[in-house]
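Every protein chain of the complex appears in place save one, which is left out.
Our next item is chain A:
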Amino acid sequence: MSTSPEALQGSDLQRPGLFASLPGDLAMWFFILAELTVFGICIVAFAVTQALRLELFQASRALLDTSTGLALTLSLLTSGLFAALAVEQVRAARSRQAAGWLLAALGSACVYVWLKLQEYAHLLQAGLDMEHNTFFTLYWILTAFHFLHVLLGMLILAFMAWRCWRLAYAPQQCSGLVSGVLYWHMVDLVWVVLFPLVYVLN
């Protein structure tokens, strides 16, 4: 299977110098960097507040279920694998199979959404809402912001699955698909940092 820079870009367009070997659309990379910056600011705010109120954060974190956090992580990572496999299928000119992989990615993302909604419902029933304390204020802001990105990513996955089924992508003309999948991986990447920070670190 080809892994040349052209194949990775999924585009006929050749970009000069610094941008030559980037997969997907250049605009998506600027969008990803902007998103990572916003998440980075939120994560630093969480870390600094944690340093100032360590005991409160330790006690509050103990109210969260780490195994739920782990299940959320596994569902997102599995979804990321399926999305990456979909790109490989399009590069091998098997768009219909790619649609199947994207639907599988969507299914795994649905598991994440279901688990997260269960967790939110459980916390609300226990009175651990946004106004409970500083930890939960930051917990709700961070995880809800990430959750919205997951929902947007699922819409993108569904749209790309439909496009794959309609044979709208070709091996050298799939930069839109690659860009959409890159967005989904960014959602994974953010969660990889959020998971230890919110659920695990003591």
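Methods note: contacts are C-beta pairs under 8 Å (C-beta built on N, C-alpha and C of every residue); 3 or more make two chains touch, one makes a residue touch a chain; residues count from 1.
In the analysis below, contacts and distances are computed from a predicted model.
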Among "Integral membrane protein", "Carbon monoxide dehydrogenase large chain", "Acetolactate synthase small subunit" or "Cytochrome C oxidase subunit IV", the UniProt name of the subunit that does not appear here: "Cytochrome C oxidase subunit IV"
Among A:19, A:114 or A:162, the residue in touch with the chain that has been omitted: A:19
Touch with the omitted chain, as defined above, among A:60, A:73 or A:175: A:73
Per the touch definition above, residue among A:47, A:93 or A:170 touching the missing chain: A:47
Touching residues (missing chain, whole complex) on chain A: 1, 3, 5, 8, 18-23, 29, 33, 36, 40, 43-44, 47-48, 50-51, 54, 58, 66-67, 70, 73-74, 77-78, 80-81, 84-85, 88, 91, 182, 185-186, 188-189, 192-193, 195-197, 199-202
